[in-house]
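Here the complex is missing a single protein chain, while all its other protein chains stay put.
Order of writing sets the chain letters: A, B, C, D and E. Residues in each chain are counted from 1.
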Amino acid sequence: MSHTELRAAPHQHSGNDVPVIMRNVVYALLPICVFSVWQYGLSAAALILVVTLACLLAERINNFVSGTASTLSDWSAVITGILLALTLPPSFPLWMGAVAGLSAIWLGKSLFGGLGQNPFNPALIGRAFVQAAFPTAISTWVPAFSLNRFAGFIPTTLTAPFMLPPDIKHWIKLQGLDAFTGATPLARWKFENVAASAMEFLTGQVTACAGETSAILILLCGLYLAVRKFLDWRIPVAVMGSVTLLSWLFHLAQPARYPSPSFMLLSGGLMLGAWFMATDMASSPITPRGIWLYGALIGILTVMIRYFGGLTEGVMYAILIANATAPLLDQFNQPRVLGAKGSKS
Amino acid sequence: MSDTKEKQTSSFEMVRALGLVSVICGIIIVGIYQFTLPAADANRKLALERQVFKILPDAKNVVTYYATGKGIIAAQGHDKPPSDAVVFYAVYDSAKKLMGIAAEASSAGYADQVRVLYAYDPEKQVITGIGVISMRETPGIGDRILTDKAFLENFAALDVHLSADLQSLANAVKTVKHGTRSGLWQIDAISGATVTSKAVGRGINESAQALLPRLLPQLDKLRKAS
Amino acid sequence: MNNDTVANILLTTILPGNFVLAMFLGMCPFLGVSQKLSTAVPMGIATAFVILVASVSAYFLNMLLVHFHLEFLSVITFITVIACTVQLVEMFVKKTFPVLFRQLGIYLPLITTNCAVLGVALFQTARNYSFAQSLAYSIGGGAGFTLALILMAGLRERMQLSNVPTLVQGAAISVILGGLLSLSFMGFAGIGGGE
Amino acid sequence: MGTAYSMLVTAAFMACLGGLLAFFLSIASKRLYVYEDPRIDLVEELLPHANCGACGTAGCRNFAEQTVAGQIEPASCTVNTAEQNKHIAALLGVAMGNVEKRVARLACAGGHHVAKMRARYRGLTSCRAASVAGGGGKNCSWGCLGLGDCADVCNFDAIVIDRHGLPVVDLAKCTACGDCVDICPKNLFFIHGVTKKLWIACRNEDEPDAAEAACEVACTACGRCVVDGTPELIRLEKNLAVIDYEKNALDNRVAIERCPTGAIVWFEGGLTFKGKSAKKIIRIESLPAPLEV
Amino acid sequence: MRPISENLNCGLQSSIDMSSFFKKRVATFEHGIHPDYHKETGSLPIQRLPFAPKLYVPLSQHVGKPAIAIVRVGQEVLRGEVIAKADGMFSLPIHAPATGIVEAILPVPSDSGAMEMAIIIRVYQADGQEIRVRNPQNLDGLTGVALAMIMQQIGVAGKGGAVFPTHAKLIPPNGCVIDTLIVNGSECEPFLTCDHRIMVERAQHIMTGIDFARRVCGAPRAIIGVEDNKPDAIAALTAALPGDGSVTVKVVETKYPQGAAETLTYTLLGREVPVGKRSSSIGVVMNNVMTMAYVGKLLPLGEGMTERVVTVAGPAVDRPGNYIVPLGTPLHFLLDSVGAKSRAKEVILGGPMMGIAIASLDTPVTKGVCGVLAFGKKDDTEQRTYPCIHCGKCVKACPKKLNPTQMGMLAAKREYELMADQFFLAECFECGCCSYVCPSHIPLVQQFRVAKSFLKDRKTAA
Partner (left out) sequence: MSVPSNFDEFLDGIWKQNPIFVMVLGMCPTLAVTVSAVNAISMGLATTFVLGASCLLVSLLRHAIPKQVRIASYILIIATFVTVVDYAIQAISLDLYEALGAYIKLIVANCILLGRAEAHAAKNPPLPATFNAIGMGFGFTLGLFAIGCVREILGAGKLFGISLFGEHFQPWVVMVLPPGGFFVLAGWLIVFAAFEQYKSKRIQGVPS
């Protein structure tokens, strides 16, 4: 008989390895993509495709430069791409989407050493980068369910690279939606004090980013991942819990000024953020107590920025700032070792 | 390096050395200050006039005044405004006729203080234009207050007439969300740059509230001035 | 006179107008002393303390300068007072906490050349802050500096355990982290400002 | 206000300020004075800042303190260039000290081409990791696993793993820091003075036959070196020849000449010599898969 | 203390609806994992394995000092005869596992890969191989150390894995009062079923052993903890319980590593073993069921330990089952007998979670070997490892509530001291839950073993 083999214990494995987890996240994201394409048409489809390809390209180039084997097969760059695309407005010029994808992977991930090493959520780094770089384009909104959405692209989509996107007021008029103000529900609330109804949110009848429109769908897809233990349920629960609690307190105190918890939960990127982006494991804490605090911090910051900040939406920045605190949260919330006295390591 | 055991320096030596260096440095600074003062002042005056000409193109002569609680005084001869004074500039045309008042308004914008100069027409009691003195707002967003035609329209005749008791503005100047302007005293914000727009409105309101009640009763003094 | 309320100044200087992340003050210690939490925290606190002292002394010094019409001496007098304060603190720490001194040794003098300290003195004067406002400004500035330093230290400790590519190791990765932190802090825009 | 006047005020103001601060500082510098020998800083500056501890102190600063205090000789820092150490000695006016250069020596010669494997280890590329997983799979359980932990920890890049999977120490680069000694799970590295020339490159304590079956260059405890070498220099212990370096290790190359496997070697001029009767191994490729006994 | 009927009820309940979610949950600890159990051999009765032509009997089959050989090469030995004597209190004698002749005293491979001294016995194939030498003694009224000294003579070491000499473990350390003897029947490792079969077939021996053990350690009560996936064992034990209620059976959740001393103590008593201390400091001593069974069987007869029950299983084994194996049987013979040798690629001593893969099939079965698993060719593509993605699954799996993520990252940078000083490296009992769940296939436990081994070497060197 030839060589026996020596491997280290344990000799069994759960079978849920990185590609399996990542692939499942992609599956969970697909329904959201499909819904968003149905809502916004060709432009949304093109955007999702281009951003994802940009992410994959960036990842591959990075492999090439650093001389490592291809890491595309771990699927994480696909998630980054899809999530990033879902947080951009459907009318976002494709070239800017590509910039977002490249910066997400390079700035947010590769520079730190790739998979798992990134302290910030790469997709959100990509979005924050383009939000800071192209602030006008990223706050230009188009109506959902416009009539010709499958007949052609929104004019801004095909802007030539490095050029200013054209004005789309005229195009929106052509869609027969004169009343359209181009404001997201959050902006409408913040500046006009009009809160959209829960029904609008649940069915996606609002103006917003490609992937933040049907709260119920996101919730279902997130639940799938939570049930299969591919994400840590504590994070969405902590985020949604703290948002509900805080906005409920504010709402009780001044109902006219502060909207109801259900509005806060359903509007903007909260659902997608809580279920898919705050849960990015690389940039969130690992210890159970750290995770609860992290989720709560995201919730609190989101409410604070929405209520008191200059920006209308705060989920992205809340997650990024909470990412920055994650190492500290971990350090100060080490699990209590069985048999150790006290609560700290 | 050779004497390894340093000896303790006496206090006197230290005081002497530091004192001496201080004095020398002080004198150098006074020297350069005095030397550059005229050029810097000239520069500042030039800059001011340039600004004023932008909002009151026919201006010929600009005179600086201080509006204090006790009345208005010309800045000439004072090297420092009295503590409660509001600085403003009386602007005269080539016929030496008072053609308007210019004053500075400032308030916190998106990134930093936004400082604007506005022109006031004392006859009509309206603001007739604004120019930016300094700001660090985001290019492409905040700096649209300089370029956005619709926004500048607001200041073609922004109503700042005083209330009956002459103690405050009849209607406080206010920046409102884009597309919701409903009074002549309101400023229609730039969509996407609301923060900066509000800073402009807030600054003008503060400045006008402080300046105009002191200024109006004494207008004649200015008319006669030149 | 400036009309910002004390609370607004405090909030603004800590979050959206963070000295390090938005105003670029005190970058050198931010990049230099943020390697480990154990040195970042004392450094942050020491700096915050010096900022406070500098702000108070600058306030009174400025009154003196204004009285004598010597405003043009502001830079030189402020910085001299700061330098001496730092030197005193340094001697004090060396004498009383020799262990801490060994850890912070080379960094203490750095506080002198920390732009944040002089920056507070100069900005509060330029903005005509009252005493209370100056105090808020300096406390907020110090707290913001410490906050940024601590966040950075946490991130950098984590980076030490990651596989950062060799090319990026060292200064570059800290600068990038600083950039990303700064990008995140843009989310606070508008908090504490106006309204 | 005249220029002269403002000059005067300025001068007076600055003088007061400068004087006052200097006064405070002078008081403080007396009250809070801590004496520290300035030479410590100077010496530290001349050190390599490797903080490796090879000199036996707790890092370079500590070394500087100790040299200044005369407790340790400058040459004890083996990482530094001799040049720099001379500077230190000159600075302090002390003797350089005469510390023999020491290097790490490997007590195994069983590369893949001469030593058999029992099992194939799969997992982390690390000797210690392999060694905790059932010993690493080498037939000789004392032998080098060749996965390069030592090369990995050497801060001075002094170790490379050769094509037979054996670490080779670059004597010029090795500073005797001892990291490789600590890390090797089989304890195969020893720090030795370069002047000690005799060396047993094997640690196999197995019975002679088993040892030779496991590795072609193992020490078979045949005792020829014991007989040939200076009396009492070499002895046999647990099926291994052991050199007593207390008893003049410099001696005698004859001790190696009749060794049948070449387990005892002679270092000279940076080269390693085997005896004349040692088997000549010309194989390059790894040995074939082992047969079950 | 529970009445017997309730215990029975518990057992039945769990046999009907094991993972019943809505009903009252069985006692358990926090974290841990639910691997695939593969307990098919649990229903097969124990069989006897033939004697190998040569037995390799290592002198060190327990932790503590190795025994000292008292036979010469060429000497004839009888089955049951002492062939090596104990070297002090923390040592055990070795008995000849078969009648035969001492062929040599040579080092043989051990599970750690190192060579260890062993007495090699050529077995008389014609012999009937009954136990030839016994040394029964009067045990009546003996307790404490006196009983322990006699217990030492039968050479029983812990069968739960740690192989600590049982008599020494049972003597309470100075100042400790033992209030509970926990008998560990959880057998949480996948594949292994030898404890299960022992509980089913030898319940009476177990009870006798428990009685002796309680007499040594002075514990007023004993609790047998059994996982709820072994209803027949629970029923058998319950039926054999002594009437006075001093011994009880408690059903615990089937979860890995339920059987580890710290977790089982926590499950049964809610007590945590303090960091760095032994369980005796909280009044508990724990023994494995098979240890108890052997004590119960051998002690009254004064017979030495010459064989043990071993689970032989795994995908590459043709006739898996539980076998009584003479100590010293080399693995190649064992695997040949069950029809596995030609297919086995990887052979593991112990269970798949904690067992050690062995390098040489010459390695003999010793007192601590509870299972021999043989795996065939694994798919040749190595399990690809990824960098740690910070998923924290390991943190949420570690039954000791350590922080494997942090330790793993530190280990990768060789920060071993930091792991020990700040992250309780020494507390890791190497259960393998962290590696099992790690989606990046990071060999965490192995890293921790490396760290421990490094620190230990450094300590001995210093």
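The rule we apply is simple: a contact is a pair of C-beta atoms (placed from the backbone, for glycine too) under 8 Å apart; a residue touches a chain by one contact, two chains touch by 3 or more.
In this text the structure is predicted, and so the values were computed from the model without any measurement.
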Shown chains that the omitted chain touches within the full complex: A, B, C, D
Listed residues A:Phe134, A:Phe230 or A:Phe276, member touching the removed chain: A:Phe134
Touching residues on chain A - with respect to the absent chain: 96, 107, 129, 132-135, 137, 159, 162-165
Missing-chain contacts mapped onto chain B: 6, 9, 13-14, 17-18, 21-22, 25, 28-29, 32-33, 35-36, 39-40, 43-44, 46-47, 134, 138-141
Residue ranges of chain C at the interface with the undisplayed chain: 21-28, 30-32, 72-73, 75-76, 79-80, 83-84, 87, 109-110, 112-115, 117-119, 122-123, 126, 166-168, 170-173, 175-176, 178-180, 182-183, 186
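Here, only the chains that are shown with their structure count from here on.
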Neighbouring chains common to chain A and chain E, by label: C, D
Relative to chain C, chain with the most remote C-alpha centre: E
Greatest separation from chain B - chain, by CA centre: E
Per-chain Cα centre nearest the global Cα centre, belonging to chain: A
Separation of mean Cα positions, chain C and chain A [Å, integer]: 33
Geometric centre distance via CA averages, chain E-chain B, whole Å: 86
Inter-centroid spacing, chain E versus chain C (mean Cα positions, whole Å): 60
For chain B, residues contacting two or more additional chains: 22, 25-26, 29-30, 79, 110, 195
Residue numbers of chain E (touch at least two other chains): 356-361, 387, 443, 446, 449
In contact (per the touch rule at the top): chain pairs: A-B, A-C, A-D, A-E, B-C, B-D, C-D, C-E, D-E
Footprint of chain B on chain A - complex, ascending: 135-136, 139, 191-192, 310
Footprint of chain E on chain C - complex, ascending: 160-163
Touch list for chain C against partner chain B, complex: 3-4, 12, 22, 69, 72-73, 76, 80, 127, 189-190, 193-195
